[in-house]
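Missing here: one protein chain of the complex. Every other protein chain is in place.
Moving on, here comes chain A:
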Amino acid sequence: MSDDLDDIQAIFFEECNEGLATAEAGLSTMADGDTSADVIAGVFRAVHSIKGGAGAFGHEALQSFSHIFENLLDEVRAGRIEPTAHICKNMLLAFDVLSDHVQAAQGFAPVPDDAAMLATLEALLVEGAGDAHAEDAATLAPSAPAAEGEADEFGFMPVVVDIEDLDQDPDPFMDLGDGEAPRAAEAAGWSIRFAPSREAMANGSEPLLVLRELERMGGEVVGVETGSLPSLREMDPEGAYFAWSIEMPASVTRSDIEEAFDFVAPDSVVDIAEGVAAPSQDSTPAEQPEAAPEADAQPVSTASSPNAPAAEDKPSEPPVKAVPAAPPAEAKAIEPPQNIRVDVSKLDMLLNLVGELVIRNSILADRLSSADQQRVELPELARLTREIQDNVMALRAQPIRQAFSRVPRMLRELCAATNKDVALEMSGEATEVDKSVIEKIGEPLTHMIRNAVDHGIESAQERIEKGKPAQGNLRLSAEQRGARIFLRVADDGRGIDRERVLAKAVEKGIVAADATLSDEEIDNLICAPGFSTAETISSISGRGVGMDVVRSNVEALGGRIEITSVPGKGTTFTMILPLTLAILDGMVVRLCGQRYVLPLSNVVETVQPEPGQMRPVANSSEVIDMRGTYVPVKRLSELFQLPPADREDEDSVVIIVETDAGNVGLMVDTIEDRREVVIKSLDQNLYPIRGLGGATILGDGSIALILDIEALVASANSPNKFVLKGMAA
């Protein structure tokens, strides 16, 4: 059972996380002013489910917290508490504590200290409703959700007359969850009078089962009142007309007896008196209870003797003959097959294998004669392989929402820590990206957001002075363009102070004092190693990790960071990442006997220069005349410090690539092929070289390096050597 339970619990935690996401989205919507019933109900249901599961799996701290939270939500849902901005804000804070509780229940974190939050919630409940009901709900002990409270004014409350103790919980429509302490019976035993209400057999109830239960417990029916039985003509065949007197032995506790009456209809009379006394009123000697009209109303066999149902009524001894305990697999199999949970490592393995398959496929194609290559089997095999590859990639694609989901909370905490008020806008959460990318963008994203709140957005006071709205704005967006995903973090803060950045960079020796830099280059200096403009290291963004680390992380993913800033208006960080880190559509080129792969997404066109088409310009750089437009040309061999090519320009090829810095021509020796390559990362022992994105195995089994065009061109263009760090190593 414990494995079984663990499996189910794992699913419960998944549900918790889904529930948390729903709740957070809903609460944010509410905080933004949309407090429609659907939104509130969604949040309520999410918290409610978490509470239910928490109880079932014994996570008491989580259960009690979610209980109080749910109470507040319930009041809001019922319209008794108005979802003001104040309430919504506090509910978001409560949500954060709830998330922590879920983490704690999973053993990922210590149980959070929720005393303050609980007090806040209870205060909100009391002040929001102000009536006895709300106060009741707030102060109820969550672990014992017994139905206390005022008498039921609708008359649904069944009447349990308890002679001994009128305060006894009068609710036979009972809670099984409350483990109330059984009260010891006195020596004399019990006498009970049970008069089912006329409607006792509605709703599928069967008073006969109560009598059988009492008999099973050792009770004996000692009398039946038939006085209210009408004539046959007036009799409702589904009505109940008898009342019974039952004697119970002293060994049975009062609560056991009360439990037997759990499901009797409201308005039924149940008198439980201590001591075997003569039952009240005009009871006639015991007749067979089965002779009661109930037997006619419902086809319960009159032949069934009190002993007969004992076997199935005994809860402690479930029938052995029945279905054997379900093995875990069976328990799962019955669920509708909407989702299958697969271990990520299996997907990774599959992806790796498919990658190998693609490579072997190319090798096979290379080795066959051209006649054989034309045969239908090979193209078909190639097509199938590619389809498998696409499908495996699709399996790993996840909405980027996952990476975004942590942001709202992080922002709230940042706002609290910096005492700023920042609204968050998110868009493009549904953009699908390979799982590997999602896993790795969390940290850069976090850092960019911290940076924006800490350095970018001004304090409310400063903003008002500048004529901006007091509340700052942070936009987070994701967008797919071609094979790349653009992730933007845009703030409406003060923008980058270029003067200060440049002064700092000079001071730190990152750029020469006399360097002339464009605005863009200055902005990008904040990503230079060892650069940090924060005057004092704050606890938010000054954690020893600078934007340079963010940049190198992003570049390690085959991406890059762009920074645009307008002084006084704000800064936008853009992370441009490949959709997948596994496959690349590439152009294979040859240079000095080596082969390299260029991402095809960068390639605009290729030309073989005519004599005179290449022109030298100042500073030993060159351009190529492309139909009247001059495009700068870089010789790849020079960039990689390879021996100069022993060939004429006219025998070489210039590949025009599109980069952030505009089109650039890269001169290589020849173009060999165009193919999809599986990206293999370079060993971590190798010094990271900007401009190289990885390596791949080509069809003939040889290895080719994959070029990172953006980084390559950026480093070639940079007048400052910091970006070239490593190139010479």
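Note that a residue touches a chain if its C-beta (ideal position, glycine included) is under 8 Å from a C-beta of that chain, and two chains touch if they have at least 3 such contacts; residues count from 1.
Assume contacts and distances are computed from a predicted model.
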| item | value |
| --- | --- |
| Record-based protein name (UniProt) of the chain missing from this complex, from "Spermidine/putrescine transport system substrate-binding protein", "Tripartite tricarboxylate transporter TctB family protein", "NADH-quinone oxidoreductase subunit K" or "Response regulator" | "Response regulator" |
| Contact with the hidden chain (one of A:Glu206, A:Glu225, A:Asp271 or A:Glu555) | A:Glu206 |
| Option from A:Gln9, A:Ser268 or A:Ser436 whose C-beta touches the chain left out | A:Gln9 |
| Residue of A:Ala260, A:Val550 or A:Val653 in touch with the missing chain, whole complex considered | A:Ala260 |
| Contacts of chain A with the absent chain, listed as residue ranges | 1, 4-5, 7-9, 11-12, 15, 44-45, 48-49, 51-53, 55-58, 63, 67, 70, 137, 145-147, 149, 152, 154, 156-157, 171, 173-179, 202-206, 208-210, 213, 259-260, 262-263, 266, 298, 300, 309, 312-313, 315-316, 318-319, 321-323, 325-326, 331-332, 334-336 |
